[in-house]
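Selected chains from the complex are presented in situ; the others are not included.
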Amino acid sequence: MIQSANARQNDPVGGAIAALEGCTKRYPGVLALDNASFRVAPGEVRALLGKNGAGKSTLIRMLTGAEVPDSGTVSIDGVALSGSGSARAQEAFVRGVRVVYQELSLVPGMSIAENLFLGRWPRRAGILDYAGMEAEARDAMQRLGLDMPPSDPVAGLSPAERQLVEIARVLLGKPKLVILDEPTSSLAAAEAEKVMAAVKRIAADGIAVIYISHRMNEIRQIARSATVMRDGRIIDTVDVAGADTREIVRLMLGSEAAQAAAVETKARDKVVLDISGLALAPKLACVSFQLRQGEVLGIAGLLGAGRTELLQAIMGVRAYDSGTICVDGTDIRRPGYRAMLNRGFGYTPESRKEEGIVPLLGVDENTVATDFAAVSRRGILSARRIAEATRDVIARLHVKTAATDTPIGTLSGGNQQKVVIGRWVHAGSRVLLLDEPTRGVDVEAKAQIYAIIRQLAAEGRSVIFVSSEIEELPLVCDRVLVLREGRLMEEFKSPNIDQDAVMAACIAGH
Amino acid sequence: MSNDQAVRTVPSGAPRRRGFSQHMNEISLFVAIVVLYVVFTTTANGFMSFNNQINILRDAATIGIAAWAATLIIISGEIDVSVGPMVAFISVALAYLLQWGVPTPLAFVLAIIIGAALGSIAGILRAYFDVPSFVGTLGLWSALRGTALFMTDALPVSIGRNDIVDMLDRPVLGVPPAAIIMLILFAVFAFVSRKTAFGRSVYAIGGNPQAAFLSGINVARIRVQLFAIAGAMAAVSGILLLSRLGSGNATAASGLEFDVIAAVVVGGTALSGGRGSMLGTLLGVLVITLIGNGLVLLGINPFFQQVVRGLIIVVAVLANIQAIKRGAARNKG
Amino acid sequence: AQDKDLKVGAIYMDAQGFYAGVRKGIQDGAKDAGRKLEVIETNAQGDVSKESSFIDSLISAGVQAIIVSPVSADGSFRAIRRAHDAGIPVVCYNTCLSENDMKDYVSAYAVGDPYQFGHKLGDAAADYFLAEKKDAPTIAVLNCEFVEVCVTRRKGFEEALFAKVPNAKIVDNQEGATLDKAVSVASTMLSSHPDLDAFFGEAGGATLGAARAVKSQGRVGKTVVFGGDMTTEIAQELADFSVIKAVVDISGQGLGKLALTQAINSIDGKPPADIKVAYDIDLYKSAEDGKGWLEAHADGIP
């Protein structure tokens, strides 16, 4: 039974560090926030839950002053925010609001130190004090266990390292409210632990934390209470300890969730991809494995283990040093990306926004771009065929979209991801290399993506599934390989994919 | 999963918003053109005469033919500032070819090939060597104008009597061939941009080149093709210029690149890429041409005409942007 | 027809002060003739394609005559032919078409012959060198040769000069039509030719630019300047007489007035018997000449 925390929530006793009263925010065509009231107290770690597009990030943008509500008030530390534009954001900042946005908000060309103090660089007589800045930056990073030179440019960091730098940034100064919008979505388990440790430390200092995540196990670890949002409304605030996951999910979805079942695997023999001795300095030393037809092969590993590089090397978008790649038993030597596509391969990148979608174009064009010929007649695109092909993909992958030509940028992350996978279904690819296909995707969409992957495998396609969320591997994979120290170290077969064992294999030796 | 639900969860305004803002752009341009017509008809003597309307079409052809290709280039996120010198260079090269006795149709074909080859230099520099297209075409701009002037000493290269060339300048049922060619090419480009894999790939590349590449679009090849097409269109303009002037002129078409870019931008194509339409550019070309023609007819001081043109470009773009914003806002309310 | 309104199209070749004089001359010419004048004026910016489309616009506007300084003999003739075919008399000034085309399509040419223009200056330069006893002077040219007239001006200059001073030598020829470009290029030329005796500026910007460069490089007394086109500042330099030694000029105002007179005559069906109507080319070669020009042109319009 869910024990409602509303009583405490509505207690007007001051102490709330931040409060939203009856806030409404519309975007063109969407009611992103619907008469929402929300408050959080010092020292509290509050989780914010909801499906993609529920309005979590919008609520955050109200608190940080990045946007002005259409109606309602926002107060920080008992004072209502006023003004608009950068003045409002500045006001919230001065009152102690710090935030890690969902979108990357670092400047790639600048150093780590400069990014940590972005816009608030320490000055001495009007002149930037680089020495002081770097010293403070080093301290801040050490608190997170990071040891990169603060003068390094952010451009050279991996996405995960960038995320950690963003988190280090919010710990600077004297924050009163720290907001983390999906801080761990690009992190593997071990790094996520680091973040969680840091969050606990912040909360222990009496700082309020709002924590958004689609990962329930993280929420359970750090949050006492969780506010659930749906369709721009605050549905309820619950005690995390007293609520079981299924009920929370039911609150999020407004209906019962389908439970993903564990994988039933069967013996397969036809090898479609055979990698041996693949090396790519400095990440991959000697990687060898086989992928069989109809198989979903999971690849686990720590952040930076080189899983992305492995997929990119196979697809020919990144040159490798040595090794052989055999497709259907023939050595293809140096693969080129488009040649691999012609061999029936398909690849979805790990950063959906930056590399996956063309936001201004419709779902239809994002889908058929992989194979225009299939929807053309004598070289001319057929609107009817495009619509048919798109509707086919929409139906098979359960994409939620109003029309086939809705700009994909307006879809939720999960639905964008389905289209990115669906375009390879359209292209008729038989080997799919999926890099973090569930990143930033809500519970419901995740379950659907698992089902889609299983279905694709059942149709005889082969899938390589890279994920940093170890708990989802048993739900999708026939087999899991662990990439560590540049080699594939251990193998787990369904149904014996044990999360703890996989985790242990990932971090063995550290 | 029922369709009902699918419909409900989507930000419902989105698709209509897209249609609406496109609408806004073209409607506001259309209104601008109507206003210009009304103003010039009442104030400028001879504006509505058949002859003058034909002149407008002919002038539009000079900007238009280059602007169709420039629209695709700008949609793909690139820019081409080499149009003017390219047109002049081709007119000179073609005049020499004809002087040397190359048969006229063959000379035309060669001119178009030369244009495409020169254009693709900028394309190759962009696609394979990461030289920004602004830099590559700026280099062409300087080099082509210089070469044309150098070859001719700034003197026109006469071609003497040439029936085929003359024919290109003789109106057909009152309509100059340049205008007909412009309209045919418009239809071709409008079709290509909307109905072919090439056209849609251009939009995809402009919207997110990385995603386009990963979807299997041959980004490099399309970039080269785009600049080759732009070169070929400049060559067509060069051929028409030769037929109009009866000689190849190294100093001709100066500043044409500004008019072309202005027309495309006024037409609502975003310089940041990924967004734009041929119809918008057609309307943009008309706006720019009408203003040029009307101001001359009104006898405005030629220097002051420059001031007016500058203001109108800015105002047109500003109005367009505001209209789109307001359209979006109204949709929201 | 004396008091009927006049509607005339005027095309200036590019953005030079000379054409401001032409414009004033056209206005004054109408006043003198007692006619109310409407001028539709445009500037071809040195571009035949723009010129061509302007002429078409003028035809549509229903002008009674077109006064034009064609950018190019060969490049401009088609547009002028179209005007002629539309029954609109075309009056050239300053520049015109080739002899044959002129006969067919142009009703009058107010000519300040560019060859003569250069020739007179070359002659004056030669006299100067002979008086200074320099029989092998070195001369650098600052040109405006992206328009045809300037090439013709240089031919006239060279031929007159070499006729009297056969050992004179043109050592350099660079573009410098606008004042700032001319100053920079002339300064650089002085570095590469430290013994340079004279500059020849083909147009106003070049002439003045050369004079400024000579002064700023401290070469006064060593290098002199001969050039074309009078403006207030060139006249001042000439009056000073330390650097500029001779200037040749076709009065823009005079030429404009003459062109308009010819246009009125052509409209009235009385074109000149000989198409070419010569206009005087003035040579100014003393400080007094310079002062005289300044007095006569107090408003600064050449």
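Think of it as A, B and C in the order they're written, each chain with its own count starting at 1.
FYI, a contact is a pair of C-beta atoms (placed from the backbone, for glycine too) under 8 Å apart; a residue touches a chain by one contact, two chains touch by 3 or more.
Computed from a predicted model, the values in this text were never measured in an experiment.
Only one copy of each distinct protein chain is drawn here, although the full complex in this structure file has the stoichiometry A x1, B x2, C x1.
FYI, only the chains that are shown with their structure count from here on.
Counting only chains that touch, the fewest steps needed to get from chain A to chain C is 2. Each chain gets a centre from its C-alpha atoms; the one nearest the centre of all protein C-alpha atoms is B. Separation between the centroids of chain A and chain C, computed from CA atoms only, is 72 Å.
As a whole-number value, the distance joining the C-alpha centres of chain B and chain C reads 36 Å. Residue positions of chain C touching 2 or more other chains: there are none. Counting partner chains per residue, chain A has no residue touching two or more of them.
For chain C in complex with chain B, the residues that touch the partner chain are 12, 15, 38-43, 45-50, 52-54, 56-62, 71-79, 145-148, 151. Listed in rising order, the residues of chain B touching chain A in the complex are 1, 5-7, 9-18, 194-197, 200-201, 203-204, 207-208, 210-218, 274-275, 328-329, 331-332. Every residue of chain B that touches chain C in the complex is listed here, in rising order: 44-47, 49, 51-52, 55, 58-59, 62, 149, 153-158, 169, 241, 244-247, 249, 251-255, 293, 296-299, 301-303, 305.
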